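In what follows, a single structure is set out as structure tokens and then discussed.
Here's a slice of the assembly, chains where they normally sit.
A and B are the chain letters, set down in written order, and residue numbers restart from 1 in every chain.
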Amino acid sequence: MDPELELIRRQAEHKLPPATWDFLSAGAGTESTIRDNQAAWQRWWLRPRVLRDMSRVDTRAEVLGGEVAAPILLAPVGRQRAFHPDGEEASAAAAAAADTVYCLATSATTDLHALAGRPGRRWLQLYVSEDRELTRQVVANAAAGGYERVVVTLDRPVEATRPRSRRHRTLGPLPDGAAVTTHLGDGSTREHRPGRWDRALTWSDLDWLAELGLPLTAKGILNGEDALRCLDHGVDSVIVSNHGGRQLDGAVPTAVALTEVIDAVDGRAPVLVDGGIRTGGQAFRALALGVRAVLIGRPYVWGLAADGERGVGRVLDTLIAELRETMTLSGCAAIADITAERVRDRGGACG
Amino acid sequence: MDPELELIRRQAEHKLPPATWDFLSAGAGTESTIRDNQAAWQRWWLRPRVLRDMSRVDTRAEVLGGEVAAPILLAPVGRQRAFHPDGEEASAAAAAAADTVYCLATSATTDLHALAGRPGRRWLQLYVSEDRELTRQVVANAAAGGYERVVVTLDRPVEATRPRSRRHRTLGPLPDGAAVTTHLGDGSTREHRPGRWDRALTWSDLDWLAELGLPLTAKGILNGEDALRCLDHGVDSVIVSNHGGRQLDGAVPTAVALTEVIDAVDGRAPVLVDGGIRTGGQAFRALALGVRAVLIGRPYVWGLAADGERGVGRVLDTLIAELRETMTLSGCAAIADITAERVRDRGGACG
């Protein structure tokens, strides 16, 4: 990654208590999925073309019903006040300033109402509670608060073992006033209880969710069959994700699963992806493979920890500038020019 | 592997005399097979599915005529009193407590009668003696002692050179009272004499063994032809194994040989596998490739050396918990759900 981003990463590591840093950095099991996610993007070489008039290069894109300055969105990450006192509010403000989408996590330390009325596009990531009425209220509140859609996470029936995080007894205290809560819509909140998230979810629950009134994106898809089946159950878009390597250790990297999902969906719905994206060139690869947008997670949280809203902004600026440069040097003046011909499989070539 | 298992490994290394540790750890020749065994499992990525109701996940499995809490069995390992005074009795007790199978080695330091009448499922691993009458008696004793089956090891016509172990003049003394013996069934014992194990064995000897009265499993199979031929000579199941890398240096890793054997056997008989399995995720991969169960060797001996029966139990608990978690996060509520669609070949992808 760019030395600027590496510097931000190191500033974040320096500022955060070890338990908090490890909570953020940890992956499931042997962390092989974190490593594979990052390496898999490098399996693709770029195949630039020349003489396409690069006097104007436009990174703007249409993503799920709205425009963004660039198809690089902020993925849901929980407990952001553990990383910076401004928490999710800072991240959302930076996303708005950069004209991209912020996706608030269910396990946020900022109530979803706190972002209502603020500028910028907002999505709400959701874990479905065993208490369906609670989930219904949350979605209704999100709709009322200007959230455009619900992103339901499907790869967390239980939380995986994450040894790097497990070795600390606690995740570190949250700042005063911060809590992981679920807002009920009547002014009251309930304590955030992952233990009540429903591990018995099946396809009919998707149908139910889709009828709650907000468009529905399924996150955590790693194969073509599941992607297609989602589309049959009320979902209008999918995010290829392995939870940043935090859930199933050894899961197929998202850059690899992506091609399978894209092939299966075959244009019926937009596909997005996250996992291991650390440069604008990797975002470019994902776009070339057919995604509508990418989401970044840890990198923007490094920015948050390092310097609050400004830090998140620096991370977004860096990645968008890299994407623009990659487009310019590849002969792609617009996002639509980033087609499959712009990448080439490295084959078995190592190194 | 999990840090918990790594910790146990280090405790074992710390407790054991170097000669004993090296006896356990050594592989044949350059030890390339040990390395390849472990790496080969990583050639498979996991391909999870979502929304399959993970409220109940059951690791129980039927393995060769009986149930186990999870299809992770204890492979035969010799001389266990060299690792802990309780030796094979501790390992067998831990297996019974975990509701899985213990396979006693021919070169055990515990008489096979000592386990008779104890709770738990027991198999006897056998090297065939040049003195067939002795072997006949051993099998008869095993049958009388509640051993369910004989596991005949076929990959040791001679013992391989193991440089890491060879550099020590001796394997280290056994504790008082421990001896590697063969029980004759009339109250007497004979000294354990590997020199008398028959290196002239051929297929007709399998027929003879199969008629001694206990079901017969062939261990040490690495190709499809041999697996099929075993089934024609009285064997009802095979274990794909390269002796944990202790016999033929450079042998094909078991994770690779496995697919060939599974294809050849084509459902005619159960196939099991050992070799390099250090995580529940690797056990999951083996199950996805079609085995009925996996066996672990060195890992449980680390537990034995570190803490006797309790240590073996900790190792089993760790691996079974990992298997359960991998199942949950892959959308497999039961062992039967772990099919070939749940893994994906990494191809030539490095790292």
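By definition in this document, a residue touches a chain if its C-beta (ideal position, glycine included) is under 8 Å from a C-beta of that chain, and two chains touch if they have at least 3 such contacts.
What you see is a predicted model, and the numbers here were worked out from it, not measured in a lab.
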item	value
Complete-assembly copy number [criterion: all chains share one sequence; 2 shown]	4
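Operating definition for what follows: only the chains that are shown with their structure count from here on.
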item	value
Sites on subunit B touched by subunit A in the complex	1-4, 42, 44-55, 279, 281, 285, 321-322, 325-326, 328-330, 344, 347-351
For the subunit A and subunit B complex, residues of the former touching the latter	28-30, 32, 35-36, 39-40, 43, 154-155, 157-158, 160-161, 163, 167, 199-203, 205-206, 218, 220-223, 225-226, 229, 247-253, 256-257, 347-348, 350-351
